[in-house]
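First up is the structure itself, then whatever we jot down about it.
Left out: one protein chain. Kept in place: all the others.
Every chain is named by a letter (A, B and C) in the order it is written, and numbering of its residues begins at 1.
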Amino acid sequence: MKARSALLLGSLSAALVAFALTSPRVIAADKVDPVADAKAFQNFFFQKFPNVTHEDFVNGPYSMNEDMKRQWQEKEEFPPYEFALDAGKEMFSTPFKNGKTYADCFPNGGIGIRQNYPYFDTKEGKVVTLELALNRCREANGEAPYSYVKDEMASLTAYMAFTSRGKPMDIKIPDDPRALAAFENGKRYFYTRRGQMNFSCASCHVQSPGERIRAETLAPALGILNAMPIYRSEWSGMGTTSRRFVTCNSQTRAVPLEPQSDEYRDVEYFLSYVANGLPISGPGARP
Amino acid sequence: MASSIRVRATANGDITEVQALIQHPMDTGLVKDSKGEVIPAHFIQQLKFECNGKDVFVADWGTAVSKDPYVKFSFKGAKKGDELKISWTDNKGASDATTAKIA
Amino acid sequence: MTTTTGAHPTRRLILQGAASVALLGLGNLAFAAPARAAANDKYPEEAFRQKGEADAIKALYGKTAEPSDKVKLDAPEIAENGGVVPISVTTTLDKVSSISFFVAENPFALAASYKIPDGTIPAVANRLKMAKTTKLTAIVEADGKLYSATKEVKVTVGGCGG
């Protein structure tokens, strides 16, 4: 049996290659086209969930389940991230030892700019996320960097996200081959299966949003980072994008990478870019 | 340090609606941390709301109330500008109090 | 999330009371009751110590309740998360003096008890922890008699394994 199936596979892939060569869209290398990718990505979700309004996708699992949406809206009256928000606001205006504050590190004093993060730094040739920029600001002012997965970073990003609430995600990809490579690397990470569970991000968030993994309802991948940072009842605490990536990896029994390693920054770049136009809804409360 | 109690009291007509969110771990004493040691019980036992010198709401809580507890109730007989006094004590004898104006 | 430690044994894995309660054979947990207690609203120590729902009701009120459709209990069918379950109760009964919540399957049934002085609307909203799928009962004491409403809440852990 094995020989026959190997043969079958061989001929199948040969046929595929032949077909690919003749198909009109084929270009020398698989040219990275973020605009087309984003359109295809958004249309996939708009068609799969026709009665979910486009903006509602940023509400993750709550866009998929009425009962949970009610529970969430009830909680939003007095949300559990209220303390992190106040702490972030206070930290944001507390000067460093050298007298400067975060406002000096960010355009527009750091207010209402979260929708432009992550951005591609052409000098450095890499993606810079909001969490990375905050720690770099601290280090530039002689302060110790915060952990990427703990409360201080979550409080800061919660406040910055809050000042951008409602603004459409606005991620830019400069015409720089390294930026296109970062986007492609993020896309590859998103679709790559890992861990003993052999899941990729897409296995859960593209193939089965709205369905459950035990008690939890899976969020759609479209707009999945728009509500970051999130207060999760599961953690009964705040969590940054870094914490979410690390815990998702452990769930599939893949050993997580270092927070803010290239792969995580690139997948955040990819996921944010394809959500362009959808409103920022952070900080969020999630199961 | 900001108070551990966040209160929102809004009066419409004779009825004042009160919402409170309190920052407290509310540990049950039945949970172990990663090193296997039991996290001792540490939870708010009594929460009191007073207005115009009268108790308007008294809560007795056990270990089953969620972390950073939230509670909502309404009462009659107060008007905009009155002061609401909120205080709690926990099983370790710690306490906190704050006041809030009815909006 | 199962209770085994994750990939990072050093990471301080705070196991939530609800998601994976490690039941300790503690027998009756001795509550360190604060000595002073206001005259009339003494903290119902004994009631909070009872494991079973019936004992807790007896310890708190000393009588039994009868179901009544005048008590409206609102709770989710499936809890988003056992650690934070939003619940609320309202009633059309009058002369209400107390409202209490009981979570049958929790280690200690009595979750919360509220004293409702006259002039206060007999309705409460709260967020409770529930160890597992359980019956939730709200009891209203009106004019000296007890009325109750019960609803089942499904609770399981989330995630795909870890």
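To be clear about the criterion, a residue touches a chain if its C-beta (ideal position, glycine included) is under 8 Å from a C-beta of that chain, and two chains touch if they have at least 3 such contacts.
The criterion applied here is as follows: contacts and distances are computed from a predicted model.
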Notebook entry, point to check: Can you pick, from "SoxXA-binding protein SoxK", "Multicomponent Na+:H+ antiporter subunit D", "ABC transporter permease" or "NADH-quinone oxidoreductase chain L", the UniProt protein name of the chain not displayed?
Noted result: "SoxXA-binding protein SoxK"
Next item on the list: With the full complex in mind, choose from A:Ser164, A:Ser200, A:Thr217 or A:Ser233 the residue touching the hidden chain.
Entry: A:Ser200
Item checked: Where the unshown chain meets subunit A, residue by residue -> 2, 5-6, 9, 37, 40-41, 44, 187-188, 191-196, 198, 200, 202-203, 206-207, 250, 253-255, 257, 263
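Here is the rule we go by: only the chains that are shown with their structure count from here on.
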Next item on the list: Mind checking the centre-to-centre distance between subunit A and subunit C? Centres are C-alpha means, answer in whole Å.
Entry: 37
Next item on the list: Would you kindly tell me how far, in whole Å, the mean C-alpha position of subunit C lies from that of subunit B?
Entry: 16
Next item on the list: Name the residues of subunit B that each touch 2 or more other chains.
Entry: 66-67, 70, 72
Item checked: subunit C: positions in contact with at least two other chains -> 14, 16, 83-84, 125, 127
Item checked: Touching residues (chain side subunit A, partner subunit B) in the complex -> 75, 77-78, 80, 82-83, 86, 90, 236
Next item on the list: Would you tell me which residues of subunit C are touching subunit B in their complex?
Entry: 5, 9-17, 21-24, 26, 29, 31-34, 41, 43-44, 48, 83-85, 88, 103, 106-108, 110-117, 119-121, 123-130
Item checked: Interfacial residue positions of subunit C with respect to subunit A in the complex -> 1, 6-7, 14, 16, 19, 76-84, 86, 125, 127, 155-162
